[in-house]
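All protein chains of the complex are present and in place, except for one that has been dropped.
Should a chain be cited, it is by its letter among A, B, C and D, assigned in written order, with residues numbered from 1 in that chain.
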Amino acid sequence: MTPPIIYASAGAAVLCLGLFGFLAARHVLRRILALNVMGSGVFMMLVALAARTDPPDPIPHALVLTGIVVAVCVTALALALLTRMCRDEGSALLPEDRDIE
Amino acid sequence: MTDPWIPLVAVGLPFLTGIVIFMLDDRQVALRSLLNLFGAFAKLVLVGVMLWGVVNGRDYGVRLAIAPGLDVALHVDALALLFITLSAVLWALTTVYAIGYLENAAHRSRFFGFFSLSIFATTGIALAGNLFTLFVFYEILTLVTYPLVVHRGTQKALAAGRVYLCYTLAGGAVLLLAVAWLHALAGPRDFVAGGYLREFGTDHQFTLILLFGFLIAGFGVKAALFPLHGWLPVAMVAPAPVSALLHAVAVVKAGAFAIIRVVYDVFGVEFAQSLGVLGPLALLAAFTILYGSFRALTEDELKKRLAYSTVSQVSYIILGVAVLGPLSTIGALVHLVNQGLLKITLFLTAGNLAETLGVHHVHEMDGVGRRMPLTMTAFTVGALGMIGVPPIAGFVTKFYLGSGAAQAGQWWVIVVLVASSLLNACYFLPILYRAWFQPQSAPWPNEKREGFDAKAVLLVPVLFSAALAVGAGIFANAPFGPLEWAKLISSREFGYGP
Amino acid sequence: MGPSEWLSMVMVSVGVFFFIAGSVGLIRLPDVLTRLHALTKADNVGLGFIVLGLSLQAGSLLELMKLLLLWPLALLASSCACYLVAEATLLQSRRGPGARRHVR
Amino acid sequence: MSGDTLVLDLVLAGLLVFLAWRLLTLSDLFKATVLFIVFGVLLSLAWVRLNAPDVALAEAAIGAGVTGALVLDALRRLDARGPADEAQPLRLNLPRLVGALLVMGLGAFLLWSVLSLPPGWRGLSSETAAAMPRSGVVNPVTASLLNFRGYDTLLEIAVLMLAVLGVWTLNAEPMPPAEPAGPILDVLVKALLPPMVVVAGYLLWAGGHAPGGAFQGAAVLAAGGILLHLARPFNVANRGVVRLVIGFGFAVFLLVGLTLATLGGRFLELPERHAGILILMIETAAMISIALTFVVLFVGNARDNAGRDTS
Partner (left out) sequence: MTQESWMEGTLAAPLLGAVLALIAGRSAASAIGILTALVGSAASIGLAFAVSRGGSFRYAVGGWGAPLGIDLRVDALAAVMLAMTGVVGLCISVYAVGYFRGKEAEAASSRTNTGPAWLFWPMWLMLWGGMNALYLSGDLFNIYVALEVVGISGIGLIALAGGSAIAAALRYLLLGLAGSLLYIVGVELLYAGYATLDLEQLRQRIDAQPSTWLAAALMTAGLLAKSALFPLHFWLPPAHGHALAPVSAALSALVVKTGFYLLVRLWLDVFAALGTEHVTTFLGALGAAAVLWGGVQALQQERLKMMVAYSTVAQIGYLFMLFPLASMSGSLTGALLLAVSHAMSKAALFMCAGSVLAVYGHDRIQSLQGFGALMPMTAAAFALSSISLIGLPPSGGFAGKWMLLSAALAGGAWWWAAIIVLGGLLTAAYLLRVLAFAFLEPVVASSTRAPRAMELTSLILAGMAIAMNFALLPLHDLLHAGGAR
């Protein structure tokens, strides 16, 4: 049970939790958080994968760095869209989820 | 050395005139009429050159590769010339008539643009060298005639257009499947007298029968075969030149011509007979003939009655094709021309009646003979021709069809011919009787013009076409006459003299 | 285990004791203001002891300086944060219970 | 692999999974957001355990810091505007159950494929080690980020620019005039801002030979900016100079790549002798742009308080 295996399994678990949270949640902010959690899960698996060699393989680290920055950009845009939608349409749910309140 | 220029110009000319006319503004009447007339008569000259060339053995053809093993080919042979001569002559007539008919109507540039595009498509169909090119131009014809059918811009016209599209696009889809299937089966093949599918007959027996059915269904839509004729009467809402175009010059003829190509130059008539598909085709044609005539009997609106008569007349051609034998083939081919001449005369006269007196229905035609003698004489010539009274053109067809059927021993065909002639008489003679022998019972619905008869520009084409119909009957055997040409084609198809 | 290891072990354990006290306070105390009190006071002292304990083990002077810099920064940050949270809760209570749970 | 670090790893991994589950099923959105920030901080600890210091820095600064601030700010705007209480807890109905089963199946399959990976796996560490001397920097992560896979980073900065453009397009309503934040925040800003700028500079410089680099530096700089904005709300409207700074990093990177291509090399092919300097130049430009980008993403409106369209 070396650290890479522990964190890779934890990453897989976090990824699945995030995916389930994304599919199940209806409030968009919760779905955004779920997607971020899912992203973190993916990155955990990737870095755990890289840690299996003694000088850790730098390529996955670069990939994860790029991934984190892209994730924050998409999250920022998503939050701006959410606040704008909430201001215009009064609800923080997507139109198709609203009517089955 | 195949000369590519003549066919290219023959097809390209109407296309270019069409595009240029689209650009013109509605008010530029003189320029548009000039362009139209120039296009029509230049076409006539071209057809003359081709006629002279083919008789002296010159070969015209051009080929453009679209994809590996798939090319658009234009090739001028005797059958193509028969059809293209007919359409060129009648197009010139209809153009002159249309210029007069649409004196101050709206959207004329649009009308004449699509009008010459439809001739572009018809010429393409006539000159097509292989089934793929025929199919391409066949579908283009649908596209360019639709705006003509809905030209009036009323809800009724739109409804007619919708029906027209349903039939023709459905037919087109079936055709696409069949042509692609045949292409996949037989590979890239050009039309060849006697057909090229004989070698596939052994192991693809069932598929070929199915394909024949699909092709006849696809082309049958425009040839107004029984279940697929629904659009023709409905399309009568279009202005007279368009109905003339639809019936005599382009659309219906294209369907019949395509079926002739399929039977003679794709399957080959002997191979089709061995497949056993000609029998049901003959039955279907015969049924359509009778059905069309019956419906015409009860139809009060003049143009609808003429429409049903077209439905039955075109099936004469298909009947001739379906009966094995050179004589019936001659009958079919010569009827292609005769029916065109007769039908255009009838429709142009109907147009005159509607345009001058506002007469649309048979019951309004009492005493119209006295009011518009020249138009009615042309109508009478056309009607008698349809019935088959010699010396007008219709008689030649029926004679050859009858003798062909006798030669092939199919006696029931003669019974059908006689019955349909009687039916023709039943729905044409009452009109003549009303026009000539009945006094004028009611004021004309809306008399636009007091003068002697219709306007000159409407009258001349009508009389000219009536004269042509009579001429085609009397001088049938003259060199370059329709009968002579039909014999030449049929001899090439059957490989021996008439 | 030389005398310096023993001393830093003792210091760190005292620090940890203070952290535990802070956490117990966080859980047991009734309202926000008292919890803030427990958090900032106990944890900062705890942190101080841990830093002192670890500084004995510091390898180089640079590492020692970095460790010692850690404590004042933590102090500054936690006291400001404590002030802001307290101010927010006061604003919250003055505007009445009905007002939305408005975190400034 | 001594026993005690195993316990630490197990506890940390377990805590992360628990936090992820708790975060998604809590009914109160504010608690969920706080847990999300804690999750980010713990995650950066995990990166340290996995021997990935660069990623740990980035995660702490960007993943937990900037994202956390953004989510809190968004929650405040949602809270102020409307029904944050629409966040009912996740009731387990049939479609969710099916979804859960499906996802668990995926998780099991993922886990199994992770466990069944061949132990002797070397990845690309040998190739990277071989190419390091020609990369112009000592830190392999910075080398692969800016030299080996520089093209990825170029597109990544493009994504950053697009996020700003998107936020400007949305034109969220201007910040409500905040009550004057007491003297304490000013003291904090005066005390923390200068060291932050120094730390950012250090991180940028250290990136060449130790964990650090443009993104981490930019995140610290942006944190300073956000802190300043909390103390004295300033507006980063869509003005000329702001657009120039935001586009500056990407433009420098692209132009360096193009000039190298025109000088006979390949696009973004850093010549061995100047690789170090070029990387530093690109990183400096990128850091400034990215820092301002994060600040604009946080402040986020194209019109100044008076609602005038400034561009």
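Here is the rule we use: a contact is a pair of C-beta atoms (placed from the backbone, for glycine too) under 8 Å apart; a residue touches a chain by one contact, two chains touch by 3 or more.
Not measured: the values here are computed from a predicted model.
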| item | value |
| --- | --- |
| Displayed chains contacting the withheld chain | A, B, D |
| Selected residue (touches chain absent from view) among B:147, B:255 or B:369 | B:147 |
| Residue of D:40, D:53, D:68 or D:150 in touch with the missing chain, whole complex considered | D:150 |
| Omitted-chain contact residue, chosen from D:158, D:193 or D:228 | D:158 |
| Full-complex contact with the absent chain, from B:135, B:196 or B:395 | B:135 |
| Those residues of subunit A which, in the complete complex, touch the missing chain | 15, 19, 22, 28, 31-32, 35, 38-39, 42, 45-46, 49, 59-60, 63, 66-67, 70, 73-74, 77-78, 81-82, 84-85, 88-89, 94-96 |
| Touching residues (missing chain, whole complex) on subunit B | 64-68, 70, 107, 135-137, 139-140, 142-143, 147, 150-151, 153, 155, 157-158, 161-162, 165, 169-170, 172-174, 176-177, 180-181, 183-184 |
| Positions on subunit D where the hidden chain makes contact | 109-110, 112-114, 116-117, 121-124, 127-128, 131, 144, 147-152, 154-156, 158-159, 161-163, 165-166, 168-171, 238, 240, 243-244, 246-247, 250-251, 254, 257-258, 261, 265-270, 302, 309, 311 |
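Throughout what follows, only the chains that are shown with their structure count from here on.
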| item | value |
| --- | --- |
| Per-chain Cα centre nearest the global Cα centre, belonging to chain | A |
| Dominant interface by contact count, named by its two chains | A-D |
| Approximate Å spacing (C-alpha centroids) for the pair subunit B, subunit D | 74 |
| Rounded Å distance between subunit A and subunit C, as computed from the means of their C-alpha atoms | 31 |
| Residues of subunit D touching at least two other chains | 75 |
| In contact (per the touch rule at the top): chain pairs | A-D, C-D |
| Complex contact set, residues of subunit D against subunit A | 1, 5-6, 9-10, 13-14, 16-17, 20-21, 23-25, 29, 32-33, 36, 39-40, 43, 46-47, 49-52, 54-55, 58-59, 62-63, 66-67, 70-71, 73-75, 77-78, 81-84, 86-87, 90, 96, 99-100, 103-104, 106-107, 110-111, 114-115, 117, 119, 121-125, 128-129, 140-141, 143-145, 148-149, 152-153, 156, 159-160, 162-163, 166-167, 170-173, 213, 215, 290, 294, 297-298, 300 |
| Residues of subunit C that touch subunit D when the two form their complex | 73, 76-77, 80, 83-84, 87, 100-103 |
| Partner subunit C, residues of subunit D touching it in the complex | 30, 72, 75-76, 79-80, 181-182, 184-185, 187-188, 191-192, 195 |
